[in-house]
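The other protein chains are all here in position, but one chain of the complex has been omitted.
Presenting subunit A:
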Amino acid sequence: MEEPVVAGAGSPPANGNGGKGKQAASKGQEAFRNQRRESEGSVDCPTLEFEYGDADGHAAELSELYSYTEHLEFTTNRRCFEEDFRMQVQDKEWLELEEESQKTYVMGLLDRLEVVSRERRLKVARAVLYLAQGTFGECDSEVDVLHWSRYNCFLLYQMGTFSAFLELLHMEIDNSQACSSALRKPAISIADSAELRVLLSVMYLIVENIRLERETDSCGWRTARETLRTELSFSMHNEEPFALLLFSMVTKFCSGLAPHFPIKKVLLLLWKVVMFTLGGFEHLQTLKVQKRAELGLPPLAEDSIQVVRSMRAASPPSYTLDLGESQLAPPPPSKLRGRRGSRRQLLTKQDSLDIYNERDLFKAEEPAPEEEEESPGDGERALDGELDLLEQDPLVPPPPSQTPLSAERVAFPKGLPWTPKVRQKDIEHFLEMSRNKFIGFTLGQDTDTLVGLPRPIHESVKTLKQHKYISIADVQIKNEEELEKCPMSLGEEVVPETPCEILYQGLLYSLPQYMIALLKILLAAAPTSKAKTESINILADVLPEEMPVTVLQSMKLGIDVNRHKEIIIKSVSTLLLLLLKHFRLNHVYQFEYVSQHLVFANCIPLILKFFNQNILSYITAKNSISALDYPCCTIQDLPELTTESLEAGDNSQFCWRNLFSCINLLRLLNKLTKWKHSRTMMLVVFKSAPILKRALKVKQAMLQLYVLKLLKIQTKYLGRQWRKSNMKTMSAIYQKVRHRMNDDWAYGNDIDARPWDFQAEECTLRANIEAFNSRRYDRTQDSEFSPVDNCLQSVLGQRLDLPEDFHYSYELWLEREVFSQPICWEELLQSH
């Protein structure tokens, strides 16, 4: 019908390799990937059947704990257990023992854990780990292993294993010998973290197995779950909450003082502990509903988790006009290579059908019979029937008579997925404008007086008010203002000691360091970061003692390293998202505090940098060797390593963890930028639009939704040209993202009207946060409202407890603390 429209979309190198300039871990890995990419060969990524949740399946979550280099240790653990078990119990296997005898044996194990010799202690710890791993030596199937792992973990926990291991962990963290020997070594390997890895693994297995809820769980198990949750949430024996210990491990690792810490395991455990103690996404939704009810706010219009789940993916926007993106287009599928024209036809076809694909979202609710007839009208089918389509004469467009033009063909969606919302601020703004125009003066925040305004304005205000939405944060900000205004009359605020509140209090004083540490790790693990930029070595717990010698071994290590990084990204991204969501619900300024530190630590460009890669290939990356995955690897003998066995057994269309990480990072970016003008401008300044647009290639509704949201908030700054040539994206935004009344995101003629002052905006916010933090958490402030004692006699008469040896050093103290400190009397006067 026309000249090739994809002419701009770049013809990749003929061999199909090297189209994307991403570095893989090793050459073998790169070759391996290319091979895969060629064999996949689809024009477009199919809709991904991905279900978002708190975490992947149970087995997958357990498997990600181990790197493939650790594989041999399964046997070591088993041997340690069997040696110990044989000495204690004769003639019987573990699984044959009565529960009582099992308990007795575990008690004995825990006793032996207290021996002085490090070596013997490690052996006992390994025996415990073997139990937690499911005593796989006595199992026949993967299901068995998982079953007994869970059973043993409950048993271990009930016998007090967790606290015993917690003590060992404390000891091991403070083990300065291990630290200094690791610091002296030129290359650190998994051997340096043997003890820590065993301890963290046992704790992870206990947390993860107990966290998992099953219908069939006995009453005792349910109680055990709640006890563990309480133990982890609240400080035990006057210690900090467990999550805080792990956070401090992360910062210690990042500061370079403890390079041997197995950081992946620490992060996984930290994520799971936070999720277990604070709750996952479903729980968050329940909490939100509950909190709204408590505050007397109307219930939510929809359950966002449900709405997102029922959304369908849209076809990616066309790239015909984006020359800049041409290098990133996937190589053409080999079987179509000889028929360029055909492929182009297919592409245009696909594009032109976008509206129908998007409309599919409503199909699920009400299958309309007439839609079945528009045979080429369904994007998925168009792909399935690839060959059918190709057999039609590809160069002639379907004659117009075949495309029914009348109105009945066009079935409009019967509704939008989200109810529109209006903020109080929007109503005020609207009224201010109208009053300015019609009566010449404004009335501030009064939204009820409509005197002097014409009828249409009355109607608009009515509609706006009907859709007004007050968020929990609005109420919290208002309360905070009042508490700030009258600290005396309102008295002390009662803050419920929820797990979230306790975690925040614990994190508060070193929060910037924690956030920086997490982001540093994220940066080091991002596939786009080069070896040079890695200030920290996150591979200490994946590198073997001896470097691989054969090609296969290095291929395996390459996969292992990539997988390791992916798992780290998954845990950090989810952890950050969970923290932000929980803090936001608990108190909006807690959320603002965390997010501001993330922004200051350059989280926004970091995430954009992460997405500035071929996201489609990141999401379909296959960095796993299923034969080596737990629990499979404990049951079957490892087949000989070949290229085939590395690839065998995994035919999923995408990598769950990578898609999960991508969605979480996008949600994180949304959380940071929403309603923050200066941060939205950062998205514009860092040229995020083409990066984000490329991510729309991934046909997964949830991911697309969060990309579209990010595009929507900056649309008005992208200019008319962008809007004109991105109508597909604009339509998708219109259909999928919540509408905000009076928001002219699609036109944006008021760009000049809003000055952009990053500093000022962040400073105001910061002042509010600081006021909140000091009002709530600064204990020394208590004295501020008590009368000042300025009588010399009574001040000097106060008893102060001084250390016993104070009289030895008081002269030095006087010199340092009193005489050498200049007293600025003026300052004293000014600040009060």
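Rule of thumb we're sticking to: contacts are C-beta pairs under 8 Å (C-beta built on N, C-alpha and C of every residue); 3 or more make two chains touch, one makes a residue touch a chain; residues count from 1.
Basically, contacts and distances are computed from a predicted model.
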Q. Quick one: the chain not pictured, UniProt calls it what, "EIF-2B GDP-GTP exchange factor subunit epsilon", "MOB kinase activator 3A", "Exosome complex component RRP4-like" or "T-complex-associated-testis-expressed 3"?
A. "MOB kinase activator 3A"
Q: Have a look at A:495, A:551, A:727 or A:824 and name the one touching the chain we're not showing.
A: A:727
**Q.** Residue, one of A:147, A:437 or A:674, that touches the chain absent here
**A.** A:437
Q. In the complete assembly, which of A:183, A:746 or A:824 touches the absent chain?
A. A:746
Q | Missing-chain contacts mapped onto subunit A | A | 2-3, 5, 318, 320-321, 351-352, 354-356, 359, 400, 403, 405-407, 409-412, 436-437, 454, 720-721, 723-727, 730-731, 746-747, 749
